[in-house]
Structure formats: structure tokens, C-alpha cells
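Missing here: one protein chain of the complex. Every other protein chain is in place.
The first chain written gets the first letter, and so on, giving A and B; residue counts start at 1 in each chain.
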Amino acid sequence: MDYLKAFIVGGLICAVAQILIDKTKLTPARILVLYVTLGSILGGLGIYKSLIELGGAGATIPLLGFGNTLAQGVIKAVNKDGFIGIFTGGLSAGAGGIGAAIFFGYLFSIIFNPKTKK
Amino acid sequence: MAVKKLGKQTVKFSNPPSIESSATIVGPKEGNGPLKDFFDIILTDDTYGEKSWEKAESKMFQDAVDLALKKANFNINQIDYMLGGDLLNQIISANFAARQLNVPHFGLYGACSTMTEGLTLGAMLIDGGFADNIITATSSHFSTAERQYRYPLEQGIQRPFTSQWTVTGAGATILTSYGNGPYITHATTGKVIDLGMKDANNMGAAMAPAAADTIINHFKDTGFTIEEYDLIMTGDMARVGKDILLELLYKEGFDIESKYKDCGIEIFDESQDVHSGGSGAACSAVVFNGWLLTQILNGVYNKVLFMATGALLSPTSSQQGESIPGIAHAVTISRQK
Partner (left out) sequence: MEKDIKKQQTYKEIAQKHEPKPSLSKNIFWAFIIGGLICDVGQLFLNFFLSKNIEIQDASTLTTIIMVFLGAFLTGIGIYDDIGRIAGAGTIVPVTGFANSIVAPAMEFKREGLVFGVAAKMFIIAGPVIVYGVSSSIIIGIIYFLLK
């Protein structure tokens, strides 16, 4: 059941982005920036967690979810550490994903070569 | 005392230079396309054995030049000037190939219009009495263009339907002051025209105004009629640009549809998923030097107006929100002087 919900919620979030790509002149990079910022705002307002309760991974896997993770991290850190938490919270919450991306990015660029498009 | 000038943008050569030989080298995709039998060398691998695509492109440029020389039975020492360009920053494909060739060299940047820019300037050097033998060449490569102007190759993006596929290839032409044709009889030099198109994925729309302007002024300056030409061929308007160009010309009273072909449309077929069509400096170069010259030599066409078109953007200008200026240079090629 949770697989169906994840499928629908995740699929819809992607579908909306597809409409933005096809109907506006927004490039994929700008849409990603929009999504991560939006996720961060919705997370800060406490709204995003309802979407996670509904869609599970369907809400956390898209980049909106990453923005929410950053926002949750900040809130937790401010609660725990006060002022410093403003600056440490977001990046530390996202550290897993960002660290993995940097490391695997470097590793795979050494191992693999880009292939010509057909 | 510009006695050879016609009107604002055209020159008529008093001793039309002759096309002595031509050579083409293309990548695998082009070698699978409808014009594959007309190319001299088809690569099986677009890295051409080199460590980077830039090195591969420069090697293609050089090999096209070498092959054109061989076909004309020339030594490079007989060449007075080489004119060459490509799409890359600082035209490294042309300049680094010239490094090997030991020939007086003019580097050109006309984006995808470089082929006819080279033919025009080469013809002027010959007809002006400054040279007897000229070689002009240009190249482009899908992967070098993508990484400079657009996205890394492994990026998961969708190409819009207006986008064009940069041709991997190089083409070279040798012009002489003697020889039995085909001849370059006239050349119309384009003005840079920009009507505010900003979409770097729609080159056709960016270049069409310049293309229309050059064609219209060519006919005004020369007094030729459309009927006198057997073929009017553009470099890389592709499908989207073609429709726009024909409409712009029609509005000004020029109906060229029955005489019109475009290299970007001819070089790939629909099954190769190139959307609007081919583009790149090599598009016009390989189709001209491979297919079109063969048709002219075989008598299929006697008099042709050949016009390569270029989009003069840079990666920086696009990011700064600038629109894309276009330019188009045309040459008249005829079997008779």
C-alpha cells in the first residue's frame, strides 16, 4: 500500500515539474532550485511533514524532500544549539546526501568515461 | 574604386575562382545517414583514437585538409593561404591543425556560416590577385559543442523539438585562379541580424532573419531571378528554421520553395532522432564538399546559391540573457564562368 502511495505522490511531483519544463522556459536547473527552495519553505512552515505521512518516499526522494530535510535540520539545530544552529543545521542534515554525491561523483568520474550520444 | 562591388553586399568576380578539389570526413552518425555514400571518410568512433574530443576534431580538420590536397595532387607548399574556423572557443580545432601545416593562415569565426565565409574570402583573395591557390576548411563535433554550449553528455535531459544536432565532421575546399570549374562567380556577405530570439535551443528561429536578409539582398544586388538558379541551399536552417525562412521570404515577394534545400535537413533522416535537423560548422561543409559539389559536377545542378548560416552566441551571452544574433554568407556557384 505504501508503495502505491509513494508511486502516486512521487509521480505527481515529477509530473508537475514536467509541465513546468514543457510549458515555461524554465530550464531543469532552475526547476531544481525552485523545488529545493520550496521544499525548504514548506518544511520550515511545518507543512511538508503531512505530505511525507501521506506519500512516504514519494515525498522524500524528490528534491522537494531534500529541501525539507535541510529545513528540519535547521529547526532541530536551533532548538538544540541556539544561534549557531542556524548555520550548522541545514548543511549537517543534508550532509549524507551531499557527501555521498561528492564522493561517488569523484569515484565514478575516475572509473567511467562519458559516451557519445547516439 | 570598388569596381567589382554590386549593390550593398555583393561582389562579382572578374576572374571567377575555380573549385579544384574537396574532401569530407564525418562521424558515425552522419555516416549512417542518407548522404553516407558522398563522404570520403566515415569514422567508426568519434574519438578518432584521440584522448579528447577536441583533439579528435582538430585531427578531423587536418585530415580533411590533407585529403583535399591529395585529391588535387597538391603539396601544402603550393597553397598561398589557408582560411579556417570552427565552433570552439578561440577556434582551437582550426588553429591547432594549422600548427601542423606550415601555411599562412587566417582564422575565421562565423559559427556555422564559416564554410561560406571561407569560400567568400578565399575567392576574394584569388580574384584580387593575392593568391593562386587557397584552401578553406571548417569542422565541428557533437561532443565538443555540447560540452561548450550546452550540457555534459551523460546529463539526463530532454532535447526540445526545436533543437538541432551538431554534426561531427570536417570539410575542406581548394580554390584556384585557373581551372575548369565549377566556379564561384558571386558572393554576398551577410549583415549580423538579431530580432530578439533568446532560446539557444532554437537556432533556426535565431538565424532565419539573417538568412532572409542575405537572400533578399543577393537578388537585389545581382538582379538575378529565382528561376535562374537550379538550387538554393542553406547550411543549417533545419526544419523549424526552414518554415520560418520561407515565410519571411514569401512576405517580401520571394517564393523559393520549389528550389530550396537545407543541409541540416538532408544530412540526417527522421529515424536518427535529431529533431529539427543537423547544425554545426561541419553541416554545411560536409554536405557542400561531399554531396553538392558531386551534383554540380554531374550536371544535376548548373547554377546554385549556397548559403551557410551562423548563430553568433556564446555560452556567456546566453547566460547574461542576451538574444542570439545571426549571420548568413552566400556564394553563387556555377559550371560556367
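Throughout what follows, contacts are C-beta pairs under 8 Å (C-beta built on N, C-alpha and C of every residue); 3 or more make two chains touch, one makes a residue touch a chain.
Because the structure is a prediction, the values reported are computed rather than measured.
Across the whole complex, the hidden chain's contacts among the shown chains comprise A, B. Checked against the full complex, the candidates B:Leu87, B:Val167 or B:Ala205 give a single residue touching the omitted chain, namely B:Ala205. Residues 2-3, 6-15, 17-23, 28-29, 31-33, 35-37, 40-41, 43-44, 55-58, 60-67, 69-71, 73-75, 77-78, 82-83, 85-87, 89-91, 94, 96-98, 100-102, 104-115, 117 are the ones on chain A that touch the missing chain.
Interface with the hidden chain, as seen from chain B, comprises residues 51-54, 147, 151-162, 195-197, 202, 205, 208-209, 239-240, 243-244, 247-248, 276.
The rule is short, and it goes like this: only the chains that are shown with their structure count from here on.
Centre-to-centre separation between chain A and chain B, using Cα means, comes to 45 Å.
Taken in their complex, chain B has these residues touching chain A: 29, 46-47, 142-143, 146, 152-154, 157-158, 199.
The residues of chain A lying in touch with chain B in their complex are 21, 25, 28, 114-118.
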